[in-house]
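Structure below; questions to follow.
The complex is shown incomplete by one protein chain, all other protein chains being positioned as in the whole.
Order of writing sets the labels: A, B, C and D. Residues in every chain begin at 1.
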Amino acid sequence: MTSALKTEYLTINMGPQHPSTHGVIRFILKTDGEIIYECDPDVGYLHRGIEKIAESVTWQGFVPYTDRVDYVCAMNSNLSYCMAVEKLMGMETEIPKRAEYIRVIVSELNRISSHAVAIGAADMDMGAFTPFVHFLREREHINDLLEMACGARLTYNYICIGGVHNDLPPAFLSKTAEFLDHFEIVVEQINRLISYNQIFIKRFANVAVVPPKMAIDYNLVGPNLRGSGIKFDVRKDKPYSVYSDLDFDIPIGSGRAGTLGDCYDRYMVRVEEIRESIKIIRQCLKQIPAGETKAIVKSTIKPPKGHVYFRTETPRGDTGYFLYSDGKTSPTRLKIRTGSFTGMSIIPEIARGVFIADLVAIIGSLDIVAPELDR
Amino acid sequence: MKTLYNKFESDNIVLTSLDHLVNLARANSMWYLLFSTACCGIELMQTGGPRGDLERFGSAPRAVPRTADLMLVAGTITLKMAERVKILYEQMAEPRYVISMGSCANSGGLFQSAYSVLDGVDRVIPVDIYLPGCPPRPEALLSALIDLQKKVKKEPYFRKKK
Amino acid sequence: MNILQIFEQIKQNTDAVVSFQEDEGPTPSIYVRSDSVLSVMTYLKEEEALDFNVLMNHTGFHETESSKLFWHLFFDVSQDESEDHHHEEIRLFWHLYSYKVEHRVTIESSVPIGKAQMDSVVSLWKSANWLEREVYDLLGVTYPGHPDLRRIMLPPDWEGHPLRKDYVAPTSYHGIDNSPSALTKSFEPKGKSK
Amino acid sequence: MGAYFQNIKDGFTTAFEGMSISFATMFVRKETVQYPEVDISSNATIAEKYKGSLMGMPENYRGILDVDLSLCTACQICQKACPIDCIVIDNIKCDKTKLSDGDGSPVLNRFTQKEALKTRTVTRFDINAAKCMYCGLCEKACPTSAIRHTNQFEMNRESQEELILRFVSDDVKATAEKRASEIEAEAAAKKAAKAKKAQEEKAKEKGAEE
Partner (left out) sequence: MDATLISIGLDPLTAKITSMVIISVIVLLAFVTIGGILTLVERRISGFMQSRLGPNRVGPQGALQWVADGVKLILKEDLIPEGADRKLFRIAPYFCLVGIFGTMVVFPWGKGVIVADLNVGLFYFISITALVVFGVLMAGWSSNNKWSLLGGMRAAAQIVSYEIPVGMSLLVPILISGTLSMGGIMASQGWLPWEWMVFKSPFAVLSFIIFFIGSLAEANRTPFDLPEAESELVSGYCTEYSGFRYAVFFLSEWANLFVLGGLTTSVFLGGGNLPGALEGFTILSVLVYLAKVAVVIFVVIWLRWTLPRFRIDQLMSLSWKYLLPGAFIAFLGQAAYMLLTQHTPIVQSIIAVLMFLVFVFVLIRFGLKVRVSINEQRIPVNSPASNVS
């Protein structure tokens, strides 16, 4: 009904400091009352110029920076950077088997804690604070395990070029197995608390539907892509490290509580990926061989001239490292293409005609992390 | 109660004990502003979690600078964000404190050489306590809160600041 | 199909000037002349057998070593007005992948730094929108076909493009002084130039 | 119409389920480690108090850095290893001594397994804890493991300057410099003596030739 009344759009500033934008992202919303007419994300509030710093830091000196690129799953970004450098130096086959298995165990543990934060933050945005705190409690156990392995809680700097810095302490394997048995039951319990809750399902289902074609066009990756029904996982389709001799399957969205590719599908893909990660770690704990944990690498690393683009599956999709080396001790160009960057680029398209409360749900379901976005 | 803040000259027994009582109340309900930019934000959430419970000290997270009286700068402050930090600080109601958490807020940390990162948040807002660590442990954050509480308990509220 | 067959296909079906770069490390790439990038890209996307339906990554960097400059091989430099540093270039990379055929290709091109202009591929892949905005923001390459080309990472009123080799970081921004303090200077080692 | 009642039924059953879980959490042991009272740096107290469900700080926790100057050979490898230049070392010549730790056994270079030789002494060893990112690269690079991460994490300061760890006090620096000048004086004297001896021989040879 075209009303004669001339109405104007309210421009709201969902500012850099907002409880539900994870980190510092600002949305300039043109809203008609509660319904968003146009949403323009303004990113870059955490742009720390990592790629410019990379040009003046040595190859092995850059590893601590990869922790800060994606601090929720620091171990996975360590892994993808170190494997990219190893591919550039052509030494993938020299990494000892035990180091490969330790790398997989530790990064899958980190994937569980990253998905825990992603799911917990999505629940917190919907107003349920308790599941988030339950996930924090379980995450504390994972922090203990990883701290036991490498000495730091969040920024590990544990995986280095050629393997891992030090071997796992003897009690690590039995404690991880014990933790997994406990965590498997508690995750089901938290899901009963929130993921299958009717109010929660109503808030997440049929919101911001991303059809498969649009997901590919915007190059969504990881759980966001699999939420739209496309079965693609770098660990399965382009296996690296020891993933080829581990069997696990890839959960994809199937329109459980609404249409295919809505927020609830992306959310449930993460919930099921936790179960897959538990399966992977259990297999690794059984198959881990004894032996060296670090290949012999010269102290000053000088990769041969050339460039490489290497992808690994981090919790937020396949993080790709583009390295261009001129044979010097520091990279000429280093570009990190992360999952949140493309996840964020789709928001202006799917946030049209949606409630403000739903924009919060979209951010939660796309699992955006500010530093990965701005680097 | 802006009218009574730092107004009285003399240091007699009534004012000092009144100050002590009031400071005890202020120290034990330090509501912190939900302002986490980077990795220290995750440790801030972890401190709010069950293990190192921040709520034990009476400090609850607040989404709005108006009702918060402690700004926990957790994470890297880029130049684009620096103006917002200044605006947020000015929006907070008067007796306000700042804890600079982590190396990035202390001195720009490992991004000090970057073109877009502010070398330490003390260039934009006055900082009360610098907490080293990258990111600091939850218990380190609790020790910073306890130090801040000690500092607040010694402050003059009704008497004039020396 | 591997990158050599793709290179042959491009050579036959499009009249773009391409050359094969394989001496540079593990992943060979196809160099395309800067003005025929769009035609090659449309071919790669539309062609049934190739069907590159996703642009994984688009980056670039400022190349100063004269041994690596390609632009002048295809365009005669003389008719250009002689800018002083036109012998420097910005090299651009595109990484394409296809979910159906499951193969990938790296396309490479370069533009002189004086006339840094490259036609945009947003019409083919929507993910190029933000990737090109970032290359514009950090390297200063303008994309004429782009819907709204503005800075993505840095504030709108920031001068200069940081990822260029000759970039000097500003010491203050909007009145906030960001010059290194005496403390930071005391920690800088003698030899290393910052 | 069915969906209408299905909605109501689902609403109540799932809410009922959720409430039973949050009610149950009230009766399970709390996981809060009361920080100021409980000493978290020792693994034993935490393991015993929380029956193994929580772990204290491991031995290899990367806390504030500490340098044992008796082991430091002033080789500045840690200064080069640090990606962000948090460590500054000035050193001057000193007399050659073999390093030996507390109980007299010689300290070996971890990588080359040779005995660590101290030819220079440190006059300034500053670590900028306000900038350090606790990545442990210096600790891994140091040949005699003089620089280590301790379990210490409580170091709140009121200003940025106080966060600089200075390991060489002024008087140690003064004695080192005095010793260095003495060594130079001896070396100069020796060189002068050698030069004079060489002159005499030359003069003797010239004498012999005539």
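The criterion applied here is as follows: a residue touches a chain if its C-beta (ideal position, glycine included) is under 8 Å from a C-beta of that chain, and two chains touch if they have at least 3 such contacts.
Predicted model only: the values in this text are computed from it and were never measured.
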Among shown chains, those touching the left-out chain: A, B, D
Hidden partner chain, touching residue among A:I194, A:I252 or A:M344: A:I194
Residue of A:H141, A:R282, A:H307 or A:R375 in touch with the missing chain, whole complex considered: A:H141
Residue, one of B:F35, B:F57 or B:F111, that touches the chain absent here: B:F57
Subunit B residues that touch the omitted chain in the full complex: 1-2, 5, 22, 24-26, 28-29, 49-51, 53, 55-58, 60, 62-64, 66-67, 69, 93-95, 157
Where the missing chain touches subunit A, by residue: 10, 12-13, 18-20, 33-34, 123-130, 133-134, 137, 141, 148, 169-171, 174-175, 177-179, 181-182, 185-186, 189, 193-194, 197, 199-200, 202-203, 355-358, 360
Touch list for subunit D against the chain that is not drawn: 4, 8, 15-32, 34, 43, 47, 51-53, 55
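Everything that follows uses one rule, which is that only the chains that are shown with their structure count from here on.
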Chain nearest the overall C-alpha centroid of the shown protein atoms: A
Subunit A and subunit B, separation of their C-alpha mean positions in angstrom: 31
Residues within subunit B bordering two or more other chains: 50-51, 80, 107, 110, 112-116, 120, 134, 137
Residues within subunit D bordering two or more other chains: 31, 54, 83, 128, 131, 133-134, 160
Graph class of chain-chain contacts, one of line, ring, star, complete, other: complete
Parts of subunit A lying in touch with subunit D, wherever the complex brings them together: 57-58, 60-65, 130, 134, 137, 140-141, 144, 147-148, 150-152, 155, 157, 165-166, 169, 189-190, 192-194, 196-199, 299
Subunit D-touching residues of subunit B, taken from the complex the two chains share: 50-53, 56, 103, 106-110, 112-113, 120, 122, 128-134, 136-140, 142-144, 146-147
Contact set on subunit B toward subunit A in their complex: 33-39, 41-43, 45-46, 48-51, 63, 65, 75-76, 78, 80-81, 84, 88, 110-111, 113-117, 134-135, 137
